[in-house]
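Of the protein chains in this complex, one is absent; all others appear in place.
First chain written, first letter: the chains are A, B and C, and each begins at residue 1.
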Amino acid sequence: MDLSRALEGMTTPLVTPFDPESDEIDEAALEDVVDHLLENGIDGLFPCGTTGEFASLTPDERTRVTELVVKHADGEVPVLAGAAATTVPETLTAIEDAADVGADAAAIVPPYFHTANAPAGNRQFFESVADESPLPLVLYNIPTCTGLRIEPETLESIATRENVIGIKDSSGDLEYFRTAVRRTPEEFLVLQGYDALLVPALRMGGDGGVNALSHAAPTLFGELLEAADEERGLILQDAVSTLFEPCNEYGFAPVTKAALVHRGVIPSDSVRPPLVSVPADGREAIETATDDLLETASRSDHA
Amino acid sequence: MDLSRALEGMTTPLVTPFDPESDEIDEAALEDVVDHLLENGIDGLFPCGTTGEFASLTPDERTRVTELVVKHADGEVPVLAGAAATTVPETLTAIEDAADVGADAAAIVPPYFHTANAPAGNRQFFESVADESPLPLVLYNIPTCTGLRIEPETLESIATRENVIGIKDSSGDLEYFRTAVRRTPEEFLVLQGYDALLVPALRMGGDGGVNALSHAAPTLFGELLEAADEERGLILQDAVSTLFEPCNEYGFAPVTKAALVHRGVIPSDSVRPPLVSVPADGREAIETATDDLLETASRSDHA
Amino acid sequence: MDLSRALEGMTTPLVTPFDPESDEIDEAALEDVVDHLLENGIDGLFPCGTTGEFASLTPDERTRVTELVVKHADGEVPVLAGAAATTVPETLTAIEDAADVGADAAAIVPPYFHTANAPAGNRQFFESVADESPLPLVLYNIPTCTGLRIEPETLESIATRENVIGIKDSSGDLEYFRTAVRRTPEEFLVLQGYDALLVPALRMGGDGGVNALSHAAPTLFGELLEAADEERGLILQDAVSTLFEPCNEYGFAPVTKAALVHRGVIPSDSVRPPLVSVPADGREAIETATDDLLETASRSDHA
Partner (left out) sequence: MDLSRALEGMTTPLVTPFDPESDEIDEAALEDVVDHLLENGIDGLFPCGTTGEFASLTPDERTRVTELVVKHADGEVPVLAGAAATTVPETLTAIEDAADVGADAAAIVPPYFHTANAPAGNRQFFESVADESPLPLVLYNIPTCTGLRIEPETLESIATRENVIGIKDSSGDLEYFRTAVRRTPEEFLVLQGYDALLVPALRMGGDGGVNALSHAAPTLFGELLEAADEERGLILQDAVSTLFEPCNEYGFAPVTKAALVHRGVIPSDSVRPPLVSVPADGREAIETATDDLLETASRSDHA
């Protein structure tokens, strides 16, 4: 199982299911999600990302989630563990903890409360982490959450380091995405994290996808990757984009969990504050779009 | 020493000085900052806020900073400890740690990586923290860092809880500030955290100030509070606002540290990534504005 | 009747009433609005501003509206005519047309489709207009409509010209407002156009107000100007701010017209595209806030 090769496929940024009574992590449901994804061809697993509500998990919970995912994946696919934090030592601790429980790589973001006052600040942060990281690193560009994008110059500088293997770009800015492809070495992985732009990203030199909505129809996402250059790719993309619209309104974790409940994969769409579940009047659009996604796919997911 | 009464005065959100060689906290310099402020009449101390680069400190470092400040203040003025985190348990741990080392109150923010998808999410977060907090709480509204403001409805609902005693508003939006005064109980403290709007906030019913630039001229800030309703207040405000302009460009911690170095209070303006120090061509404006601040004040700070 | 003195009071940015059948200007209704304002003590009239939907009026209609207002005001108060356009010649033509029908001054904005790529571009635009203007000019800062604010440096440079007598600031940014006071000559008028910040603006050295909501309760706005420095000023401001909230949601012209219909001053709240009237479910809040405004005032408007 090769990490880079897997990331060139479809990686799912896993939800973290909660028990609605206790608000604790529902470990059985998390394992069911992993089963659902592996049985339906997902190439990589990314626990503790934005969709995984990492910022609502304690460090111990994050390690526990990663450990469970690694164990349950059992070497079938690589595990990219979210290791975001705002200090260098906490980021390194998160990476080390992920390494200890068997993760194959870690994803990091630029500091996100007070943000860089100059691009050099983010570069220095990334370099300090990369210098000590025991795992290969994927940068994660998500300016709506971090307040600032990773500047192209910063990316260009960091992308040449041996243990920085790629970037997940969730900016929704395809011009940025293509710049990332253009300014980084051939072997550096540029992955699309913005589901509504997956096909154009692949057509513009993107290497793979890390997409929350792959939870809802993993087989379709596999088909989409194969068909990205064909007319068929557009039909699949449009079905994905329709389910993406409520994500912009209600957030990725709430919508993805609602779709997984609708599909019978997890028992509850409970989220932790500051998120709230999708309100009643928002569910129908999600359920319809999920059903359409399944109907659009050529092959059915395994039950 | 009464907490609420102190917060009605001038509270300084303390910088965290670093040793430029080791990048460790410079504890002696931190104590010098505390001395400088106490000798010049500051009414409260707020370690581990945005100006204190809390997001670049580990939990242990934050507790250590708070402990040092409490010990060095030695009961002379109250200590409001920053306790921001993105999960309820980590926020509570930060509050408990601050309580253990003797802080009088704690300041909290809404979760700041993935933000609330509905105001109810932030309300629920604040309620969960307030339910268990061993210390009185001050809410901290700083949308440029957290991505979202604390909605007036959320504030109104939380402000009636006995252990939520006030809000520091650093939004720069005076309409919001007045709304906060208007929609909260008489005894709830509404504090201005945006230095360039201190006088208008006090004239609009504000209770006090929590201002980074009070580091640069503590005596002047004391004078400003007394003179806020007089013509003299405008002159003092304008001098403060001139030093505030570079803060918008370079950030609060870098500018405040540069001013403290210029005044000889701390030996280095070193910051941690993602921040970088004020570049050479930005220093002169800061030094000139600091000098003007000192000349504008009626009384001199103690050396 | 002195122009500068009038502008130090309350100037109303007049709505332009339309006949809902023909979509033509309802001239009788416009005269009724002028009567309503003059009888209740308004100090100046500003036709063809943002609230007057100037951008939905042809040049001929704008001249006609100004002419009607001048004639109906009959020298009782000065008339400041909106003369916004994106080219120097069209701006000058608008000013000249306003002068021809008797306006006392004109208000101008920076170009607003493609905006300045450097502050020097706006300065040059203003200088070209000021060089030829037959009327005294008031600059109008409204970045939500023009896309850019008038930079303080630009303002400082233009404010020294003899025929540029003041600025209406509708930015909602009180820091900007105070900077405008601070950086312009004593006799230069700095007027608050953002109704929810009228009292703080007056307390920070502002010279007067140009406020759409003065339509709804002109007498109260007169009282507010007198009481701005007193505790009473805050009570009046809060009542105004409550009616201001729906303006942010539905726009100034639609809300002001709805309030005028509620008060019986005009027969229809019809607006022109791209605006639409306040929807049914938004009216109650406007009517309640208008009634509260009238109850809060010490004196009643004349019927």
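Here are some notes:
To be clear about the criterion, a contact is a pair of C-beta atoms (placed from the backbone, for glycine too) under 8 Å apart; a residue touches a chain by one contact, two chains touch by 3 or more.
None of the values given here were measured: they were computed from a predicted structure.
Here the chain not displayed is in touch, across the complete complex, with A, C. Checked against the full complex, the one of C:Asp26, C:Glu53 or C:Glu175 touching the unshown chain is C:Glu53. Only one of C:Ser4, C:Gln124, C:Asn163 or C:Ser268 touches the chain withheld from this view, namely C:Gln124.
Across the interface with the omitted chain, chain C contributes residues 50, 53-58, 84, 86-90, 110-118, 120-122, 124-125, 128, 144-147, 250-251, 253-254, 272-276, 279. Considering the complete assembly, chain A touches the hidden chain via residues 172-175, 178-179, 182, 194, 196-197, 199-200, 203-205, 234, 237-238, 241.
Note that only the chains that are shown with their structure count from here on.
With angles rounded to a multiple of 5, the C-alpha fit of chain B against chain C returns 180 degrees of rotation. Here the spacing of chain A and chain C, counted between their Cα centres, is 50 Å.
Chain A and chain B have CA centres that are 35 Å apart. Within chain B, contacts with two or more other chains are made by no residue at all.
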